[in-house]
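Take a look at this one; I'll ask things after.
A single protein chain has been removed from this complex, and every other one stays in its place.
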Amino acid sequence: MAKNRASWSKRDVISILDFSREELELLFEETDKFVTQEKAPNTLSEKIVATAFFEPSTRTRLSFSVAALRLGAKVIDLSPDVSSLLKGESFADTISMLEGYADLIVLRHPSEGAALFAAELCEKPVINGGDGSQHHPTQAMLDLYTVSRTLGQIDGLVYAVVGDLKYSRTASSLLYALTKFKPKMVHLVSPEALALRKEVYQRLKEVSLPMEVHSSIEEVISQVDVIYLTRIQKERFADPDEYKRLKGSYVITKSLLEKSHAIVLHPLPRLEELPYEVDRTPNAAYIKQAHWGVPLRMALLNLILGDSQ
Amino acid sequence: MAKNRASWSKRDVISILDFSREELELLFEETDKFVTQEKAPNTLSEKIVATAFFEPSTRTRLSFSVAALRLGAKVIDLSPDVSSLLKGESFADTISMLEGYADLIVLRHPSEGAALFAAELCEKPVINGGDGSQHHPTQAMLDLYTVSRTLGQIDGLVYAVVGDLKYSRTASSLLYALTKFKPKMVHLVSPEALALRKEVYQRLKEVSLPMEVHSSIEEVISQVDVIYLTRIQKERFADPDEYKRLKGSYVITKSLLEKSHAIVLHPLPRLEELPYEVDRTPNAAYIKQAHWGVPLRMALLNLILGDSQ
Partner (left out) sequence: MAKNRASWSKRDVISILDFSREELELLFEETDKFVTQEKAPNTLSEKIVATAFFEPSTRTRLSFSVAALRLGAKVIDLSPDVSSLLKGESFADTISMLEGYADLIVLRHPSEGAALFAAELCEKPVINGGDGSQHHPTQAMLDLYTVSRTLGQIDGLVYAVVGDLKYSRTASSLLYALTKFKPKMVHLVSPEALALRKEVYQRLKEVSLPMEVHSSIEEVISQVDVIYLTRIQKERFADPDEYKRLKGSYVITKSLLEKSHAIVLHPLPRLEELPYEVDRTPNAAYIKQAHWGVPLRMALLNLILGDSQ
C-alpha cells in the first residue's frame, strides 16, 4: 500500500490507462474517507490549484475547485481570459505561465492530446479534466467508484455503455478503465453513426475486453447490471429526421427500467436521453455519482499534492 | 430573542414577505455588530457559498462574496459557465449540482419564481439575490436598515418611492418590507407607463399599507422623510421623446433637495435620475447604504449558516 501511495505523489493524470488496478483501488479507499469524514483535513493549505478550462464544463471545474478549497488550497481560474488566450499567445506559453503560478493544473481542452502536451512541458502535476474525444480520466475514476460502492464489485458484472460512443470522451474513458478490471461483458449500444471509433475498439480488443455491439438498449436490458448513459446531441446527426427516428432506442425510461435491476450512471449534464421520472427509481445511481465527484477529487488531489505518508 | 435566532437557522430567503418584524429587527441588531467590529469572526470557515448569477449584478454578487469571505467561508462562482448553462441543461439539474457542492446558494435569475423553485428543490439554504420583477429581499433588508440607522426609526415616517415602479424589483421589495412596519404614508411616484403593477398594489392594499399615487416628485417633496429612487431606463419607453419629456419629474436634483429634509436612498447602480451633485448633500444616504451591504449580508449569512447560540 505504501508503495502505491508513493506512486501517486506529484503524478500527472492524463489517461485512465496510465493507472493500475491497485492504484485505482487505493484511490477508492481514500475516497471513502472523504465521503464519511465531516471535517476535511487542511492538508493543502500551502498549495495553489489552477483551473484552465478551454471548453466550459461546470461540473468538472466546480468539483475540482470545491475539492481543492475543502482541503485548504487556494484556487485560481483562467476562465475570464480564455477567449483572449485562444486568439493570442501559444498554448505552451500559457501552460508555462500557469506552471509559475500554481502547484497543480487542472486542464480541459477540445484538442486531443492537449493534456499530455501540457504535462510534458510542465514540471507541476497536470490533471486532464477532459481533452479531445477519448480521455476524461477523473470521470472514469468516479464512474468505477460509483459501481464499486453501489454494487460491491466491478469485476464479473455486465455493462451497457449507451448513446454517443463516438464523440463522448466519458464513454471511451470508462471502457479504457474497465480493461483494468474483469467485467463479464460490455455491451456497446449506439446508432451506427455514433459507434465507437475503430481505433478505440481495436485497442480494447487487444486487451481482450469482452464486448458486443448492439443498436438498441432493449436488446440487452434484461441482462445488464450497469447502464452507462451518455448524451445524444441532435447536432451529431446529418438528418434531423434520423435523430427523431433513432433517439428512442437510447432513452432510458422508467418503464424500460421496470424490467431491470441495473443501476443507471450518467456523467451529466443530461438531455432527453434520461427523463426526470428515472430520478426516483431505485435504479438511479447518477445523483449519488455526481455527489461523490467532490470526495473522489479530494482524494485524488490529496494523493498527488499531499505529503506522502 | 433566542427563539428568533433559531428561526433564521438554515433558512431560505426568498421574499421579504416571509420575515416578521421581529426577525428583521434581530437581523439589524446583528448587522450593527458587523458594522462596528473591526475583525470579523471566522464562523463560516468550514462552509462553501455558491454564487449563481444568471443575470449580472456586480454589487449583489460581490457584496455576498465579500461577506462570505470575511466570515472565513470559501466562495465558488458559476459565472464562467452561465452562458453555456443557459443553452444546456435544465435549471433544476444545475441547482441540484450546486446543492452537492455548496452549503448555501445565492441566486439571481431573470425569471419570476426562480428562487422559490430552487429552494423547493434544494435542501441547502437558497438566498434570492433578485428574481423576476418583484423580489430582492436582501436589498429591502438593507434599505430598511439604512432608514432605521439613519433616522432612528422606520415607523411613522413618510416615504416616496420614485421612478420605475413596474420593472424595479427593489421598489416592490421595499414596499413589501414596509408592510411589516407602520409607515405614516407611502407616496408612489412614477410615470403612468411605469406605475406599480396591479397585483402588487392590490396585495399592499389588502394589508392596508397607506399609499398615494403621484406623477411628480415635486408634488410631495416637502412632506417626505425618505426618498427611494430607482433607475428609469430609456428602453422602457416606446417613444424616446416621451422619455425626454418625463424624466425630469423623476430626477432628484440638488436644488430640489434644498426644500427637503428627506434622506435619499438608491439601490445603485444609478443613471441620470441621481446626479453626482447630490453625493455631497446631507440628504445623500445611498453611499452609506451601499457600504452597509457587506455587514448586513455578513449578519444574514451568519444567522443562516453559523451555529445557533
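Each chain carries a letter (A and B) given by its place in the written order, and its residues are counted from 1.
Here, contacts are C-beta pairs under 8 Å (C-beta built on N, C-alpha and C of every residue); 3 or more make two chains touch, one makes a residue touch a chain.
Predicted model, so just to flag it, every value in this text is computed and none were measured.
Contact with the chain not shown here comes from a single listed residue; of A:93, A:120, A:212 or A:239, that residue is A:93.
Looking at B:76, B:165 or B:290, the residue that reaches the missing chain in the full complex is B:290.
Shown as candidates are B:11, B:70, B:109 or B:187; the residue that touches the absent chain is B:70.
Within the entire complex, the positions of chain B that touch the omitted partner chain are 39, 53, 56-59, 61-63, 65-66, 69-70, 77, 79-80, 268-271, 276, 287, 290-291, 293-294.
Along chain A, the points of touch with the absent chain fall at residues 46, 48, 74, 76, 78, 80-81, 83-85, 88-89, 92-94, 96-98, 100-102.
In the analysis below, only the chains that are shown with their structure count from here on.
Rounded to a whole number, the gap between the C-alpha centres of chain A and chain B is 41 angstrom.
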